[in-house]
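Every protein chain but one is kept in place in this view of the complex.
Right after this comes chain A.
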């Protein structure tokens, strides 16, 4: 079920009312109801893959107990941790990466002059959200292994933790220490929390329906026909894609966090205005936070993090970014994208500027950013956007041809969409969006934090009006990160 579907519009109020009116007195029954609602939510897409979620739940629940029982015997504990990893990564590998490995293997032999027919390529459907929930369940086993968490004895609560529908298919990738404890404990309805959830949902829908979906047909056209366009259009295309993917994914996260709030649950923040980052390190502290912190906690730090020789720290960074790229998709484009980010990040790390902006935002003490900050933000945006050519293109060849087309046809020509979209509307929309995001840059969880009720009401109305003005019924409405 998509958040931006009529089915969800019916599903959400029914589940909300039943949750608070019928099941509110019994946390256990509430959790059973969460499981039911979550499995319905996921099964609406394809009920067959519910089994995978259940298996992942079962394995990590059991493995968690085993790891805890053997915490004093490091070898045995590690064995059980490997069981969890083998199961989850094995499942991910089969459904997401098997064809990639087969094809890459064949390509490699082809490069050496041997032709192998691709008889091993399988017709596999990628289960939606598999990369998200497998990482979430693995984090549970990791946390027990690293003694940050005691395993739960409550299977129902654990099942609800794994399948909690607001964040099941595209995150935020939660940690058991945050989400499981909330699910185990009794939730009470809070007016402030619920109303803040609704506001976040509204803002998420705006980002998805107005920013992402409105830009999608333009980006699709430019990337599909890049060989016919001049540099100005290709640069426009990748810049718009930057906003599209941001609107799409951060919009999803906002709706997820907002929906969870309606059920008395606080999820972690996933985006903190990454477009205002002053270097690539800050960007990764603000973009897909739940994934980047996952890699930091469960891969980077266990590998030694930055508390090793500089050379090994650089290697660790490179590994993190390459793995992160690979996590996004079974395609060399994503690995290359990850590699590029490593290249952008490493100089910042070597200069010791990677934690410089961890606790402040652009224009921290002033209304407007300083000229230096503007340049830093622009440079970061350019680097990140450049890398998105690889993220968006279907193959490495297309990525390089796209870049080559920019370099070889470096001319300006006003872009005209084949459907004749009035481009000025989109430029004004983006300009207003950037200005508004700058105004709220400290409050990623409170996008309408204005004292005046009239101002807030005006903003709600404008946001809904914008959805009507930019609604395009010809757009594929699924979320980009569902494919990961």
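We take it that a contact is a pair of C-beta atoms (placed from the backbone, for glycine too) under 8 Å apart; a residue touches a chain by one contact, two chains touch by 3 or more; residues count from 1.
To be clear about the criterion, contacts and distances are computed from a predicted model.
Per its UniProt entry, the chain excluded from the display bears the name "SGNH/GDSL hydrolase family protein", taken from "Glycolate oxidase iron-sulfur subunit", "SGNH/GDSL hydrolase family protein", "ABC transporter ATP-binding protein" or "Phosphate transport system permease protein PstA". Only one residue from A:311, A:407, A:435 or A:468 touches the chain missing from this view: A:468. Within the complete assembly, A:198 is the residue of A:198, A:314 or A:356 that touches the hidden chain. Among the residues A:54, A:68, A:386 or A:421, only A:421 touches the chain that is left out of the figure.
Listed here are the chain A residues that touch the chain not shown: 5-7, 20, 189, 191, 194-195, 198, 419-422, 425, 457, 460-461, 464-465, 468-473.
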